[in-house]
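Moving on, here comes chain A:
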Amino acid sequence: MRTPRPDQVRIGFYICHCGTNIAGALDVGEVVNHVAGLPGVALARDYKYLCSDPGQELIQHDIRDHGLNRIVVAACSPLMHERTFRRAVEEAGLNPFYCHMVNIREHDAWVHTDRQEATAKAKALATGAVRRVALHKPLETKKVPIHGEVLVVGGGIAGIHAALILADAGKRVYLVEREPTIGGHMARFDKTFPTLDCAACILTPKMSAVGAHPNITLWTYSEVTQVEGYVGNFNVTVTRKPRYVIEDACTGCLQCIEACIYHDARFPDEFNLGLGKRKPIHLPFPQATPPVVLIDPGTCIEFKTGKCKKTCVEACADRRAIDFQQREETRQIQVGTIIIATGFQTFDPRRIPYYGYGVFPTVYTALEVERLLNAAGPTGGEVILRNGKPPQRVGIVHCVGSRDENTNRYCSRVCCLYSLKLAHLIKEHTGAEVYNFYIDIRTPGKGMEEFYNRVAEEGMHLVRGKVADVYPDPADPANGRLMLQVEDTLMGRILKVPVDMLVLSVGLEPRADTQEVRRKFNLCCGPEGFFLERHPKLAPVSSYAEGVFLAGCCQGPKDIPDTVAQAGAAAAQALALIVRGYTEQEPNTAYVREEDCSGCKSCIPLCPYTAISLAADKQKAFINEALCKGCGVCVAACPSGSIGQNLFEDEQLLSEVEGVLTYA
Partner candidate 1 sequence: MSVATPILPMREASGASSAGLHRPRRVTIDPITRLEGHGKIEIFLDEKGNVERAFMQVPELRGFEVFSRGRPAEDMPQITSRICGVCPTAHHLASTKTLDDLYQVEPPPAARKIRELVYNTFMLEDHALHFFVLGGPDFVVGPDAPPQQRNIVGLIQKVGLDAGRKVIGMRRRLRDLIAYFGGKVVHPVLGLPGGVSKALSPQDLPGFQQLAQDSLEFALWTLQVFKQAVLANPEYVKLITAEAYTHKTCYMGMVDEQDKVNFYDGKLRVVDAGGREVCRFAARQYLDHIAEHVEPWSYVKFPYLKDRGWKGFVEGVDTSIYSVAPLARLNAATGMATPPGPGGLRGILHDPGGETGPPHTGQPLGANY
Partner candidate 2 sequence: MNPTSKPKVAFYWCASCGGCEEAVVDLAEDILNVVEAVEIVFWPVAMDFKKQDLEAMPDRAIAAALVNGAIRTSEQEEMVRLLRRKSQCLISYGACAQLGGIPALANQFEREEILRYVYQEAPSVINNSGTYPQPATPHNGDTVTLPAFRNSVRALDQVVEVDYYIPGCPPTPALTKAALDALLAGRLPPRGTVLAPDVALCEQCPRLESKPKDLSLDAFQRPHRTALDPEKCLLAQGIPCMGPATRSGCEALCIKGNMACTGCFGPTSRVLDHGAKILSCFASALAPKEPQGIDQALAGLPDPVGTFYRYSLARSLLRRKRGPSQTQHFIRGNPP
């Protein structure tokens, strides 16, 4: 193993106090003294906050004044600040990859209780790093070009907002939405808290902007089926489900719907959660974007029997937009960055049997009530129960499926506020007595507490207690009146509250197919199942996959303002990458030492990115640096040790192993 002569290497060792995070848990001075004595170490120092500007300047001065050519920083995790210190070292004129970090905070100070042991471990880890960095070679970060296009997955408010920002910035955006129209959950809401402005009024202009925007290619009723490649160079396969209507030809005149042989709408309308009816050929909702109808093969007679008179086709004779032969298509696109905005799904209250959802007709979920309240909804804004009568007494139960060991442990953050909003709207529409059964009213955010006071002042009954049982009111079981049994914990009395209508404020949870989507985009999931952000505080919209960003409720429950803020942030970060035009990739790619390679081809099949090929003329293996991701699998498998890996050379790792095993 050829190691440089010790006198050439002058190592600067820096250990950070990180306030008291590190200094509080281990003896920083002892580590400095120990490392100062190691071969090759020219300078060893500790400092309160190395990642601060003065801290970085300290290092830069030392490099110049003491002629240091290697830097070891013992502080937090390299995943946090390695880039920071490398940039600082580079500015001081030293190759950034002569800088190496030692994780003595997350892996040592924060997780060990015995101060002596933690100090010994810090010394060992530092020794390992010092020996390793002595063998580091100068490297250049690899600049990988970034495609200018962006893929936005999910057409809810998050996807829409992100797409618009990017498109307005002049970038080409592919917006892929699984439903026939964009709009997501927000399109179903009536009003939005706390300002009570109508959801459609603030959403539809953005939707039509998306529909009309030259830079946005909108693919609704489509799904991403495969993603390959890496940041800057993703090639994505999108499958477009057949609408049996040609998008470009249809102008949304809806003649075909009238002409459909089903005179009246008979089938449950998914958009209105089954409360309203629709025909086989239908438009999800009036402001749907693109304003293009679609035919549901499950209910259209032509698909069942093939003998329908196809009156719809006649109605669309001139434009001939209807095409029963339409088949599923797949498209390949090349994008530089991806924004995941796949949203959430509401908790299915059937999982809590004692609320009687699906058993008692007068029990509704909050989303269904949003449709009832909505002027464009199935009842034209009239809150009419399934038995046709308006309710006099309405109970709203908070935290359905949230803050509960048996369902979801987390608080869904938005239910209290939308429950108050529903309470206000129901009272406004029907004048009914409204009871809100809550555990804690949580109103974080601007204008929320004021909204709570305003709604309370309108005479809502706020009962602090979780509804324990729901059963038909023994007094008149006939017309669906329900009895809610609940303890008012502030009064300390069990109440039996008769209501005509029960609204369940269901919480937000990850979509059912989260695991499948996670694998496609190489993401990670947190313990509750939402996509895991790279860092909860410092990188909330970046994911673990480089160049893939998260926005909206797919990353965790949040309200519309936060969702839009995140969408903006994700768009900004994507834009940052695109504008820069390249991403810097750690130069940790593998390389074949040609004179040593025997051409035994053992490495070739191991590379999942097919980066290794046989140089035909020389019968030697060759690694295409652009394709190589730096996993190092081939390096470990090369039987004659002829493949090296930048930044993770065999001798570097071996010296690190020797170092960490020394006894401090």
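On the choice of candidates, all candidates are chains of the complex that A comes from, given by their letters.
By definition in this document, contacts are C-beta pairs under 8 Å (C-beta built on N, C-alpha and C of every residue); 3 or more make two chains touch, one makes a residue touch a chain; residues count from 1.
The model shown is predicted, which means the values in this text are computed figures rather than measured ones.
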{"item": "Chain A: touching candidate in this complex (1 or 2)", "value": "2"}
{"item": "Interfacial residue positions of chain A with respect to candidate 2 in the complex", "value": "595-602, 604-606, 614, 619, 633, 636-642, 650, 654"}
